[in-house]
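Structure in structure tokens, see below.
And then subunit A:
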Amino acid sequence: MTPVIEFAGVSKWYGPVLGLRDVSLRLAPGITGLLGPNGAGKSTLLKCMTGEVRPSRGEVRLFGRVVPYDDVFRRVGYAPEIETFFEELTAREFVTHLAVLAGYDGAEAARRAEAVLIRVGLAQALDRPLATYSKGMRQRTKLAQAMVHDPELILLDEPMTGLDPLARAQIVTLIQSLGAEGRTVLVSSHILDEVETMTREIVVLYQGQLLAQGNLHAIRDLIDRHPHHIVLTASDPRALGAALARLECVTAVRFDGADRLEVETRAPDACYAAIPRVATETGVKVRSLTSPDDNLSAVFRYLTTGARGAA
Partner candidate 1 sequence: MSAVLAVAKVSLLRAVRRPSTWWLSALAFVPALLGGWMGALGHGAMSVGAPLLIDVAAPLLAVPWVAGALGEVFERRVAVYWFTRPVPRWAPLLGEWLGATAALSLVLVLGGAMLAVADALTGSATIGSLFRLPAAMITEAAALAGLCIGVAALAPKHPVSVSIAVLAVTEAALPGLWAPMQSISLSRQVGTLAGVDPGASIGSLAGTAPSPSTLTAALVIALFCAVPMGLGARAVIDRDLG
Partner candidate 2 sequence: MSAMVPPPNDRSAAAPRGEVHSLSYSRYAGPRRPRSAVPWVVARYAWRVQLRQRGVKVLLLLGGGVLAISGAVLGFAWSVPGMTGGGEADPVRAAEAQAIASSLEAQFIPGFLLVLWCGAGAVAADLNAGAFQFHFARPVSAQGYLVGRVLSGAGLAFALSFATLAVLCAERLAFGSTPLRMALTFAVGAALVTARATLLGVVAAGLSSLTRRKGLAQAMFAAVVFASSFVTRIVAAASDKPWVRALGLSGCVDARAAQWHGTAGLHGALAAVPLLACIGWGVVGAALAWWRVSRAEVMRG
């Protein structure tokens, strides 16, 4: 099956500045988070897909065809990170205009524009000039114009920037619904929590290079250079800790307060399997078991720290 997005050895230089370095990746339908710190090359990666910038080397394919070609934009919706529009227009006029450019006749474009603006929560402000819009309303308008022509692939560059928590939750729900409809959604962000709430599929860029790609857990499992931490609250942490310390998979045990202990391991799966057995054998009651590492922040920290160390 042809991947929706395919990068083959793509590099991009802006004069002496390196934007992307030999990036090769393939993405299938669903929501994917594009992660990386500021300046990692996220926007350049998206711009390469929309033809805004041309790769200095390599090629980008969307739906199996090398971009840029005009017709691909029938199937692609793009919300750039810029905050400006044709400020003199209303949201309805702006989105209708872009729908007309996507090939719909005036009446159909107007109908679609209204529907999509209502879907993103701008029903009350359809006919207000865009110049009067707040940051949150601008983000919604960008989403609306990206969705108005019902594209299969939606590229969202920092769609949650400047939004309040309530608006963020609404946009996350909206993006999740787009993914659930079977579309391919690529969301760039440097805020890990918001990506984590949307998807477990990630692409991590760092200093223009592809650092990791795939499922969050699978990536975590691949990071065997870094020890994994498991935090337990138990009725007798010292007894449990002493028993766990005898396991081959456990590299260290630390006690934190009266009822907490932290276990360090390089074989998380084996350790997770052993903990219930040891608890039963020692008769210690385990009240909670969490891992501070089993989230995107930790994975990202490990990956980027590793890359920096390697550099």
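We take it that contacts are C-beta pairs under 8 Å (C-beta built on N, C-alpha and C of every residue); 3 or more make two chains touch, one makes a residue touch a chain; residues count from 1.
Selection criteria: all candidates are chains of the complex that A comes from, given by their letters.
No experiment lies behind these values; they were computed from the predicted model shown.
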For subunit A, as assembled in this complex, the candidate in touch from 1 or 2: 1
Residue ranges of subunit A touching candidate 1 (in the complex, touch as defined): 43-44, 47, 50-54, 70-74, 76, 78, 80, 82, 84-86, 88-89, 93, 97-98, 100-103, 129, 145
